[in-house]
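Below: the structure, in structure tokens.
A protein chain is absent from this complex, but the other protein chains hold their places.
So, chain A:
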Amino acid sequence: MELWSQIIDGFQAALTPTNLAYCFIGVLLGTVIGLLPGLGSATGVAILLPLTLMLDPLTALIMLAGIYYGTQYGATISSVLVSTPGDSATVVTTIDGYQLARQGRAGPALAIAAIASFLAGTISILLLMTLAPVFAGFALNFGPPETVALVTLGLAGVIGFTGTSRAKGLAMGALGLAIATVGIDAQTGIARFTFGQVELLGGIGFLAVIIGLFAVAEVMSQVSRGGGEPIRTRFRDMLLSREDWRRSRMPIVRGGIVGFFLGVLPGAGATLASFLSYDIERRLSKRPERFGKGAMEGVAAPEAANNAAVNGAFVPTLTLGIPGSGTTAVLLGAFLLFGLQPGPLLLEQQPELVWGLIASFYIGNLILLLLNLPLAPAFASILRLRYTLLYPFILLLAFIGAYAIENRLWGVWMAFAFGVIGYFMKRYGYPAAPVILGLILGGLFEQSLEQTSSMGGGSFAIFLERPIALALFALAGLIILGPFVARGVKALAGKATARVQQ
């Protein structure tokens, strides 16, 4: 009963005119940002985060979360219409979505994407409401050793955000941890690596780093690439046929469930969820040969999955303080800026904020559906804007955001410096999300490590007496070493088979 009353309170908090308005602005901006190739959800949230600092924390978080799931749908529009995914989670939608657009069925493809997102959003929000208190209740028993293990698991999970090289992902996580040590040590008050610079005493602010690594570096990488020409499609008929709906309904349910649980896992995220659900549908289909040639379920399933994964990613973020995706890592930073520490106590201490935010996801999904069904053609016309005219404005927004963090030029310089670093990282395949995660979790990691060391009288053998911590460490080890072991076993098995055949 208490849960229901908290949920109702959450809806009441989310349905105030101000919060409703900012939710609308968030999903609208998110859709536009998602449409623009190269501007992902993390970048969108990074650029607009400083501008929400003057808002009430719940209002700001509602808007930022709106941007997050709004970008997912915006990215779908550009995937379907110009075969250019605005976000990695919509790459797989491109396969069948673009084929449908070429067959003159862009309208139904976008409609099923909006409906799939909404329905999967509904399923996953129900799962989120059920699972968040369970997670938080479980994590309430965590002490410093478990926190150390949990942060290690979160950092191990970052390699899921990364591209091809695990070593690069892990190195970037370590770089984030190293950067987090710059400034005054919270325990002893000793200034570390400040080189006499007053500005460095407070440490390197993660927000300026986020703007630099995501927004500025992203723009620079896109410079001179430009966007493609949109294909001309008529949007006269946005209505789905009965056959389209019949083929899509079960993939939506399956995609929603798969997406949610993959979203919960740190590092797995929306991209993996979309690929996996597409694969599941292809395997289950009676006519798998239609996939890749314009199958409606090839759009419905991944769209349901990536939207559900967004909600799933909030479970570890809100209840454990460990982000489930790159964008929730940025959002975790937003919580900290507002003086809120996500973790098991957040649900207990700030129930209105947590449930208000979760309720806003539902409202935001509804707004997204109402907005996108009739307005998809209007959004699509944004794709006609040339990137060469757009990026100077994105730079302006990014640097003004960097200035607004503390109202001083230091933030602008930091964003510029990390923009240069981020450009080279991007160019040579070093992922940015682990740096942010390391930087954000570094403080908590160090504090918990220090407390664990005190608990054990200077020894870390205390970890051996904590089964949950050991299990979390084992899981982290499995994430890092699992693929290497699997590859080794496969190679050995291959050699053995070859020998037998000889």
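The rule we apply is simple: a residue touches a chain if its C-beta (ideal position, glycine included) is under 8 Å from a C-beta of that chain, and two chains touch if they have at least 3 such contacts; residues count from 1.
The criterion applied here is as follows: contacts and distances are computed from a predicted model.
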Leaving aside the chains on screen, match the unshown one to its UniProt name from "Tripartite tricarboxylate transporter TctB family protein", "Oxidoreductase", "Cytochrome c oxidase subunit 1" or "Nitrite/sulfite reductase".
"Tripartite tricarboxylate transporter TctB family protein"
Looking at the full complex, which residue from A:I7, A:L20, A:A178 or A:L200 touches the chain that isn't shown here?
A:A178
Out of A:L140, A:I400, A:L464 or A:L481, which touches the unshown chain?
A:I400
Missing-chain contact among A:V412, A:I440 or A:L475 belongs to A:V412
Using the document's definition of touch, tell me which of A:R105, A:K168, A:R254 or A:R282 contacts the absent chain.
A:K168
Take the complete complex as the reference. Which residues in chain A touch the chain that isn't displayed?
51, 54, 163-165, 167-168, 170-171, 174-175, 177-178, 180-181, 185, 187-188, 190, 192-193, 220-221, 223-225, 388-389, 391-393, 395-396, 399-400, 403-404, 407, 409, 412-413, 416, 419-420, 423, 427-430, 438, 442, 445-446, 449-450, 453-454, 457-458
